[in-house]
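The excerpt is restricted to a subset of chains, each kept in its original location.
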Amino acid sequence: MTLTPQVKKILSHYESDNPGTKANLVKLMNTGKLAGTGKMVILPVDQGFEHGAARSFAANPPAYDPQYHFQLAIDAGLNAFAAPLGMIEAGASTFAGQIPTILKVNSSNSLSTLKDQAVNSTVADALRLGCSAIGFTIYPGSEYFFKEVEQLRDLASEAKKAGLVVIVWSYPRGPMLDKAGETAIDICAYAAQMAALVGAHIIKVKPPTEHLSLPAAKKVYEEQKIDISTMDKRVKHVVQSSFDGRRIVIFSGGEHSDDKTLLQTIKGIHDGGGFGSIIGRNTFQRPKAEALKLLSEIIDIFKK
Amino acid sequence: MTLTPQVKKILSHYESDNPGTKANLVKLMNTGKLAGTGKMVILPVDQGFEHGAARSFAANPPAYDPQYHFQLAIDAGLNAFAAPLGMIEAGASTFAGQIPTILKVNSSNSLSTLKDQAVNSTVADALRLGCSAIGFTIYPGSEYFFKEVEQLRDLASEAKKAGLVVIVWSYPRGPMLDKAGETAIDICAYAAQMAALVGAHIIKVKPPTEHLSLPAAKKVYEEQKIDISTMDKRVKHVVQSSFDGRRIVIFSGGEHSDDKTLLQTIKGIHDGGGFGSIIGRNTFQRPKAEALKLLSEIIDIFKK
Amino acid sequence: MTLTPQVKKILSHYESDNPGTKANLVKLMNTGKLAGTGKMVILPVDQGFEHGAARSFAANPPAYDPQYHFQLAIDAGLNAFAAPLGMIEAGASTFAGQIPTILKVNSSNSLSTLKDQAVNSTVADALRLGCSAIGFTIYPGSEYFFKEVEQLRDLASEAKKAGLVVIVWSYPRGPMLDKAGETAIDICAYAAQMAALVGAHIIKVKPPTEHLSLPAAKKVYEEQKIDISTMDKRVKHVVQSSFDGRRIVIFSGGEHSDDKTLLQTIKGIHDGGGFGSIIGRNTFQRPKAEALKLLSEIIDIFKK
Amino acid sequence: MTLTPQVKKILSHYESDNPGTKANLVKLMNTGKLAGTGKMVILPVDQGFEHGAARSFAANPPAYDPQYHFQLAIDAGLNAFAAPLGMIEAGASTFAGQIPTILKVNSSNSLSTLKDQAVNSTVADALRLGCSAIGFTIYPGSEYFFKEVEQLRDLASEAKKAGLVVIVWSYPRGPMLDKAGETAIDICAYAAQMAALVGAHIIKVKPPTEHLSLPAAKKVYEEQKIDISTMDKRVKHVVQSSFDGRRIVIFSGGEHSDDKTLLQTIKGIHDGGGFGSIIGRNTFQRPKAEALKLLSEIIDIFKK
């Protein structure tokens, strides 16, 4: 498959990576209905780790089965499916070669009080399971952040050598941040910048709000008249904060009152130059037909 | 390229190092407009880690792009460019062989409350990216200082074996120091001495103020009539405190009200026998033409 | 130093290499009087290993001193100096940073009856001595060829990870080849192709003769009317055989009756698109002034 | 050099050590003006780490230069010079083979509030720098003491395998000890005993005072009528506490009102059977001629 100009351009930004990593980046970009557009929609299913199975899957019982998610991602024409070790192991043979997978190597859970994650799988796991990437969460602002960065350093270094892609979930939290601060535009852009600086190939952040959390940042945003009035302006700023667009930034679905609001957010992501969405709960917590419909609408937005 | 007497003399001070490290020291000293003078001006860009992208780059939006900084360092005729992993990865191929690079292997950030840094890259990264040196920050006075020194020991030992240069950012902070204490002349000279003792090839400190922080030190400075009345006298004392000039000491730009004050500080650094400046914010936060003009003036001071 | 279009183009051929290796390729190409031309002249001094000191240096006694050769390479404006461990160790500090060096990690000698070489230094040596590349000889056709290739595999893999350049001396010999066969055009082009296939960044072969050694090859060369009538045609064919010019191929000086013949050969190398010469005996076995004159004439040919 | 009976006897106490360590013990004992006496005077310069350069060297500015101290130790005819990594690196080539060196592998500083030290160099450093011994400080009584002992265990084990001597600075401090307690005779003798028990070859303690710190100890000292009335009696007791003289115990100079008091202390050390002195501040903080005079007087005491 020849590369489109969009994919070629994005690929050129990964100039220090080996061809193995480049091939996996292409695989992620050239799979599904968005193949060749340089955009991506990914299905992440680590909800069970964070909240337990019932809170994750009871609303749509077939989703208790890991293979449901592989198939959903394929049927919806997504770019990839991301999950922790056990869930990948539960379908990796059946769906081998059918959908790129991302091994989420660390995970949090709501029974723990620590603002941290445990590393529960390895680069070797990713290779034996045929994954294209590893996913790793950092919590900028947490008291565990430095430890997380050092864990990421080791995993990312090994992954890059093995030709894998490194995707960093960058989710600020910690003593300096209240709930509103965690998705504030200044914090979100800062989180993206930090993920880029520690060597992420792909950065995942939450859709930012108009809020400005740090006084020192607020001052600069106002002085420099950085436009953060709409989602697309904010996304544009986050993309700019990710090496001026040299790194793929994708956005989680976030919490929404209804699909309309979700689709508006995604439209904002697209209009602002975001590279895609990573949508979990909003899709697997409803009947498959509805999920496919919603995903189709999302994809249509990114296709434009 | 034949060595000048200045470069030869400086090189002779690194008598325990292998030829690989010596070659990289020469590379740092023989690049750019100051080549051969034994002086150096370095562009460091780790501001994004410390304060986020907007606070670092919004004042001059092209600076969001990592390659802007590689090009700025080249166009200004600087000796080297220093940055964290992701930023070096984003330009290391395009600018391979055009400007010596320094991999800043640990980094702090303003979302963390810890007076510490995370080690986010390795000596192997420095080699695969073609860097000439690693940079490492220690915080003398911090409760993490001992841990940092032990991290530095391992990284420096590996770097020296591989023929790399080790640059130590020595920034005092911690329970015994108030804001004024962090740049006090006694503290700054002490920080330089500690960096030298742990085996730094190049030491980076802040321009010291006339303030004396520790009472025990104050007594000695007064008794011994150590002249700290002007910047050049203070710089001279810091150089003396770095093995009597056997180690290269360079100074950060610091915060300044205007360019005139900055240039006066740099004149003081030069007159006091300092080996150069490492100037970030003061250059990349203004339009490129202005940055080049300022850097040109700085270089002119060191050329004299 | 900005890259010339020639250097940029050559560099683009090394697309699977990390920025460290690219930086060292640029260093080799951007040093000396041919800097920026994409051409290179290298001084190799492993003659002493092959024939002893007297047969190598008695004709020009100052050449007994290793530092003579470092200085000769610098004074002549060459791109690099290549030698075995001991010779590099004897000058690596004095000339640190003044001339790129190539550590010849294996060596043959004329007291041995084996058509093989011993690996007498390592990638770690290359790093501690500040070398830009390792050099390794393979003998395609020898009964030791497979062992050599496997030694090269390990060394090259380690060297590439560390950002070094891998230069392969590809010298056919063995039971199937008579003396004429060793420099026959079909064999020489075959040797270049094998070096390229085992992953050499730079390939060194001997200037090929019009002779065709293997009957099976002869048939093809004649059927396909491959023009091998002149040196430039043969060099063109060797370059073509080195991935159609995607790998730098340089040619040894060979034995010549006089300088005029040597310069004609080099003119052929240049006209045929060869990337340079690696000239030992023809330069260090004569008084320095004469060597400089000859090297100047050689460089002039490549500058055109 | 044939061994004197004194050196032979001391050496016989190190019966479990390998010949490499014995050779280095002999080297320490057979260097300088005290060669062969079984006594030693050592110059330690880690003052800069503990108090900064000015408080260490301003009183005698040539001492800012590390090489000053190498030369001072040689000119005074001392047995060895001890310093942290950077200071040894700054002179190890120039003075190679001229004076035994001791690499002080951990260091404290007065900007830290922790009663601990950071390990900033390694046994590999000691070997590459040609040192005869490593020096390590423990703080019996500190909350970090167990950690320190375990660090020492690893370093000492590695050092002994490599034929190096292990010197332990044993400096009591911590919650159970007030200022007077730190140099109390019961504590000092206890500190020496602990250093001996963890496997030190040479023990460094402070000259003990008549004070008895621990009530339980006080009882025994009084019941058993241990004579601690004079320095020589106390030193005798410390030596006895160091395996009845089977381990070399040396004493720091301590703080003194004047040279006369210092020399009296040293006379006490000598008369009590102490093996020597390790004198830093008292020598390098005065002009060289005066330092040489004082050291000569100290040596004369030990020569008797």
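Each chain carries a letter (A, B, C and D) given by its place in the written order, and its residues are counted from 1.
We adopt the following convention: a contact is a pair of C-beta atoms (placed from the backbone, for glycine too) under 8 Å apart; a residue touches a chain by one contact, two chains touch by 3 or more.
These numbers were taken from a predicted model, which means no experiment stands behind them.
Enquirer: How many subunits, all of the same sequence, make up the entire complex in this structure file, 4 of them being shown?
Expert: The complex in this structure file totals 5 copies.
By our rule, only the chains that are shown with their structure count from here on.
Enquirer: Identify the chains in contact with subunit C as well as subunit D, in label order.
Expert: Joint contacts, listed by label: B.
Enquirer: More than half overlap in residue numbers between the two sides of the subunit B-subunit C interface, or less? Answer same or different.
Expert: same
Enquirer: Give me the rotation angle that lays the C-alpha atoms of subunit A onto its copy subunit D, rounded to the nearest 5 degrees.
Expert: 140
Enquirer: Among all other chains, pick the one whose mean CA position is farthest from the mean CA position of subunit B.
Expert: For subunit B, the chain whose C-alpha mean is farthest off is C.
Enquirer: Match interface B-D to one of A-C, B-C or A-B, accepting only the pair for which over half of the contact pairs are the same residue numbers.
Expert: Interface equivalent to B-D: A-B.
Enquirer: Cα centroid separation between subunit B and subunit C, in whole Å?
Expert: Between these chains, centre-to-centre, one finds 40 Å.
Enquirer: Quick check: how many Å separate the C-alpha centres of subunit A and subunit B?
Expert: So the centre of subunit A lies 36 Å away from the centre of subunit B.
Enquirer: For subunit C, give me the residues that contact two or more of the other chains.
Expert: 18-19 - these are the residues of subunit C that touch more than one other chain.
Enquirer: Which of line, ring, star, complete or other matches the graph of chains that touch?
Expert: The chain contacts form none of line, ring, star or complete graph.
Enquirer: Pull out all the chain pairs that touch, please.
Expert: A-B, A-C, B-C, B-D
Enquirer: Which residues of subunit B touch subunit C once you look at their complex with the stated criterion?
Expert: 1-3, 11, 18-27, 30, 74, 92-93, 96-98, 124, 127-131, 161-163
Enquirer: In the complex formed with subunit D, which residues of subunit B make contact?
Expert: 13, 15-17, 140-141, 143, 145-147, 149-150, 152-153, 157, 172, 174-177, 186-187, 189-190, 192-194, 196-200, 214, 216-217, 220-221, 224, 226, 237, 240-241, 243-244, 246-247
Enquirer: In their shared complex, at which residues does subunit C touch subunit A?
Expert: Interface residues on the subunit C side: 15-16, 18-19.
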